[in-house]
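All protein chains but one are shown at their positions in the complex.
By written order: A, B and C. Residues from 1 in each chain.
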Amino acid sequence: MRRTDGELILWWTLPVLLIIWLAAFLMFPGFRPPMAPAMPADDVAAFYRDNTSRVQYSMILFNWFGAGLLPMLMLIAMQIRRMAHSTPILRYCVISCAAGGPTLFLVGNLFWLIAAFRPERAPELTQLLNDLAWIAFTAGVPFLIAQSVFLALAIFLDDQPQAVFGRWVAYVNLAVAAALAPASFAALAHDGPLAWNGLLSFWVKNIAIFGWIIIMGVVLGQTIRRQRAQERVAA
Amino acid sequence: MSARWRDNPKRELWFAWWTTVVFYQIFGLVFFVITRTQPPPSPGWDAARIVQWFNDNHTGLLVGFAIMFLITGMVAPANALIAYSMRRMSVSPAFGYAYLVMYALSAVPGMLLLCIALSVGAMRPDRTPELIAWIYDFAFLTYIGTMGVFLLGSLVWMAAILLDKNRVFPKWFGYLNLCNALTEVVVSPAWLFHRGVFAWNGLIAWWIDMVVFVTYTAVFIVQLRRLIQREDFETGPLPDLAGATG
Amino acid sequence: MRHRLLIAWAVLCALTLGYLWLDHSADGHGGLRASTVVTTAAIVIALVKVRIIFREFMEVRHAPVLLCRLTDASIAIMAVSLLGSYFAGVALG
Partner (left out) sequence: MTGTETRREQRHRFVPGQPDMWAFVLFETLLFTSYFAVYLFNRARNEELYLQSQAHLELWVGVLNTIVLLTSSWSIARCVQAARAGGYRAALGNAFLTAGLGAVFLVCKVVEWVRQFRMGNTLTTNDFFMHYFFLTGLHCLHLLIGFVVLGMIVYQLRSPARRSQTLVETCATYWHTVDFLWVLIFAMLYVVR
């Protein structure tokens, strides 16, 4: 019995997912450039009136694939299982975080879709839905931060000659966690780097997420290949 | 110092335990002191009073919930440790996994929706009072009115403890889980009342339940500590790959 | 010893029926009236019944002294807090 059967298929969903996410990201007019929190309510309402269908199509796409990262997170959990730990605690920690990130993203996604459903409503209402969507999307980082930290810790504690992941992966994860942290303070500012369209809360955060997916994807691909090669030799 | 910590076979357990303790301290600090959302303000207030409440706590709400957005992931080690306690019992692993996923799910409706809504409410004080009142209801009703996951989670833990033959936890703690589950039922009238003892800030639906919840939390933190202390891993080197726990 | 349970049951039922008499005598003074005597009596009778259930049905009679003390203490706590909160309410009414 090979426990790794199918893992490569799950892994190959990753580049597909990345392309879809990138397409949806570029299609959503609110991200290019990110909408300003300081936008008056009438402008927000006008934005949804003018861009209704692009908001809807991009967010429907995000709704389909918002939870698409879960297979990759489970592949990571399977690798943590191979690490030389004395308990499954850190694997459970990563599993426990896995669903939180997509759920928070989907909360934001739903508010965007609701906002676009009846753009002719009172502008204050559209602004409220828009605020809820942006705060859920931007500040919804707690589980992403935590899973990077737990993964880093798991790698540090993996005491074996042939470690599952290299040490540098742990440092990358800590750096990503640090890059995501400022986004939790997005509600405090209407402009500047902390605001939800700012350098830290938007650009650094989202680039860190994309970067994390790419780096972890590559590392995971190599690790799975190596593991399969070892199993083939053993068999 | 750090080398000694790394060699401790219980290091992951202690990490999870200390994270749990620190999380509940910060949680208490944010909700009781910084944001003043506990004890909860009244559901009976009119829109003007609610707007005033947002104005009074403006900075506290924004800063407090920013802290929550930063650290909420710390609930994961608590869930993981409790799930692990069930893996030590003589029951199916399904109990541990059910608890793990249930409590992982609970953080979003049970707390983060409140954090999002109250942050949104506080960031624009110039909204019309009706909208602010809507945000207020949305926040507190989702936070206090999310019952089922905690109810079923406690029952899963209870069943595991009562069925367990390894004596991981004392049986009375299993029964205490039932008491905690029943308080989640007692919360439910909060959906029906704007005032009185069953409202979301009421004497029965909030204060008495809070006493039970704090007792329960304190007890399970102590019990988890005992579990870790009793855990008898070999004191030698870490188990190798083949011995790693499945 | 089987009769002991039966006697306990009969006493409990008699006390329950006693409530009917208590209620009837309270009505005797005409219409609905709040009555401190009835309230106090109802609470005390209920606690006596609880103690009988503890000792006879739940076999606290045969239990170690600690459990006897604990159950008696819990009945005392009930008596104090129920009567206390009632009279506090009357006083503050």
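To be clear about the criterion, a residue touches a chain if its C-beta (ideal position, glycine included) is under 8 Å from a C-beta of that chain, and two chains touch if they have at least 3 such contacts.
Fair warning: this is a prediction, and the values are worked out from it, not measured in the lab.
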* Chains in view touching the one left out -> B, C
* Structure fact -> Touch assignment to the omitted chain, from B:V33, B:A94, B:C179 or B:V214, lands on B:C179
* If the hidden chain were put back, which of B:A47, B:L105, B:L141 or B:V197 would touch it? -> B:V197
* Would you write out the residues of subunit B that touch the absent chain, in ascending order? => 170-172, 174-176, 178-179, 182-183, 185-186, 189, 192-193, 196-198, 203-204, 208, 212
* Asked: Since one chain has been left out of the picture, which residues of subunit C touch it in the full complex?
  -> 1-2, 5-6, 8-9, 12-13, 16-17, 19-20, 22-23, 26, 32-35, 38-39, 42-43, 45-46, 49-50, 53-54, 56-59, 62-65, 67, 70-71, 74, 77-78, 81-82, 84-90, 92-93
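Throughout what follows, only the chains that are shown with their structure count from here on.
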* **Averaged-CA centre spacing for the pair subunit B and subunit A, given as whole angstrom** => 24
* **Separation of mean Cα positions, subunit C and subunit A [Å, integer]** => 61
* Contacting residues of subunit B [partner subunit A, same complex] -> 6, 9-13, 15-16, 62-63, 65-77, 79-81, 83-84, 87, 100-101, 103-105, 107-108, 112-113, 115-117, 119-120, 122-124, 127-128, 131, 134-135, 233, 238-241, 244-246
* To do: Using the touch rule from the top, collect the residues of subunit A that touch subunit B in their complex.
  => 37, 81-90, 92-100, 103-104, 107, 124-125, 127-128, 131-132, 135-136, 139-143, 145-147, 149-150, 153, 157, 159-160, 181, 183-188, 190
